[in-house]
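In what follows, a structure is listed as structure tokens, so that the remarks can point back to it.
Omission of a single protein chain aside, the complex is shown with its protein chains in their original locations.
To keep things simple, chains are lettered A and B as they appear, and every chain counts its residues starting from 1.
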Amino acid sequence: MNKKFAMIFAGAALLVVAAPVWAHHSFAAEFDADRPVKLRGNITKMEWINPHAWIHIDVKDASGATASWMVECGSPNTLLRRGLTKASVASGQEIVVDGYQAKDGTNRANGRDVTLPDGRKLFLGTSDGEVGK
Amino acid sequence: MRRGGYILLTLIAIAVLAAVQSLAQASQAPSESATPQANAKTAAAVKNWTPARTPDGQPDLQGVWDTASLTPLERPKELGMKAFYTPEEAAAFEKSRKQENNRDRRDGGAQTDVARAYNEGWFDRGSKLGRNLRTSRVIDPPDGRFPPFTPEAQKHYDAVHAYLEANPANGPEDRPLFERCLVFSQTGPPLIPGNYNNLYQIVQTPGSVTIFSEMGHQARTVPLDEHAKLPQNVTQWMGDSYGHWDGNTLVIETTNVRYNDMSHFGTQYDTGMSDRNMKVVERFTRTAPDLLIYRATVTDPTVYTKPWTIEIPMDKTESAIFEYACHEGNYGIVGILAGERAREKKLAEHR
Partner (left out) sequence: MTRRKLAWMAAAAAGIALLPAAAFAQAPASSQAKSAPAAPARAAIPRLTDGKPNLNGIWQAMNTANWDLVTHGPSQGPAAFGTFLTTPPGLGVVEGDAIPYLPDAAIKKKENYANRWIADPELKCYLPGVPRATYMPYPFEIVQSTSAMLIAYEYAEAVRTINMGKPKEAPVDSWMGWSNGHWEGDTLVIDVTGMNDMSWLDRAGDFHSDALHVVERYTPVNAALLNYEATLDDISVYSKPWKISMPLYRHMEKNARRMEFKCAEFAEELLYGPLRRKPNK
């Protein structure tokens, strides 16, 4: 690949990062970039619904009180195509959610990263980004 | 009574004749059931391939098709008139886009991070360029970019965006149509791929073709015989479509597409818009057992200074289509409206 072409890619890359990314809806409109949250808790319910799947978890705070949180994920259809079923995510499973709290201050967050306690990701694309076609 | 019986007999006779005729037509239709070069990766390699026929003689386009690919809608300006990548350039592009698109990266600050929504596992935007190796989905104008708006349309577009800047979520009407679960870029027409659920099932029945989009669970049935059109004042988000065959190509013409200030091309996208004059002509051509080439030309003289055309390769997939029940679980729009109300309250308190 010649140098000029590489430059073009670099230019395109900048554009892509700066352009608004859209999912089903604007996450920037729903969640607050100034309120990052890290939640650790047990799954009470997995809602495999569209347009977005929701994980319900119970989170214990330092005082021992339990708060229920809802964590927003993507469209389940992508995962169903890769063979996930409602049995794939069990209630009681402990997870760690890294995300941002809802702008209205309620206990909702986006699941920017959802991992098991050992750091493995709960919802994976395939390693090279090759997706279920 | 006798007379009624006569009419009935006549009708039956006509029906039998019609059936015999269409059977005869079907048997005349090219019956080469294809010599599929299964491994052919490009349209060029299978130029001489012709699709099998449905029992009523239509070229057979049936199956589930996936439009996901890394090909951008518009060509990056830097590429000028370069319409195709070489295979080496394509490989380099795919590698670089994969990294840029990867939602698992956490750089770029909190605003960018929250906008990336959730991790990469949920996305299905494809990991390769479309099989045509085009540098953009827009193929006409030749620079691969949408033609300019007319001055009137530009003025309107600017005014709407200025309003939305100041009033991002006064009510659901201010939000994009896809957030309200009404239409999606995928539902079209024209069919424009998005980040996931880019699957379509085509079913052909005697006299019509149905295009079922997973996103938005929209089944558009397109009649192939003469059919009364909707009156001009009745519009639908999916428009009013009529089809015919041009050789092996299914041609669908659509008018009466509903629009509002939140619709772009009648299907919302990051740019663009449509109005009552929009006409879409779609062309579906099966060029290989596992490839449909989709083209759509949009003419909207009161919005665009000239027509534009997109080309999207559709890959055959064995994947099932799943229900996309969007409106029923739309907590998102509640969160957006409630979030905006919370922001206004905070602003008022600071005053």
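The rule is short, and it goes like this: contacts are C-beta pairs under 8 Å (C-beta built on N, C-alpha and C of every residue); 3 or more make two chains touch, one makes a residue touch a chain.
Please read all numbers here as calculations on a predicted model, not as lab measurements.
From the options B:Asp107, B:Glu165 or B:Glu226, the residue with contact to the unseen chain in the full assembly is B:Glu226. Within the whole complex, the absent chain has one touching residue among B:Asn101, B:Asn119 or B:Gln204, and that is B:Gln204. Those residues of chain B that touch the chain absent from the view are 8, 11-12, 14-15, 18-19, 21-22, 26, 54-56, 62, 167, 169-172, 180-183, 201, 203-208, 210, 212, 216-219, 221, 223, 225-228, 236-238, 320-323, 325-328, 333-334, 337-338, 340-341, 344. Of the residues in chain A, those that touch the hidden partner chain are 48, 76, 80, 84-86.
One rule holds for everything that comes next: only the chains that are shown with their structure count from here on.
Centre-to-centre separation of chain A and chain B, using mean CA positions: 27 Å. The residues of chain B lying in touch with chain A in their complex are 66, 68, 76, 78-79, 88-89, 92-93, 96-98, 100-102, 104, 106, 108, 110-127, 168-169, 175-176, 178-179, 181, 194-197, 214, 270, 315, 317, 319-320, 322-326, 328-333, 335-336, 338-343.
Those residues of chain A that touch chain B in the shared complex are 1, 5, 7-9, 11-13, 15-17, 19-34, 36, 47, 49-52, 54, 70, 72-81, 100, 102-106, 108, 110-114, 121, 123-125, 128-133.
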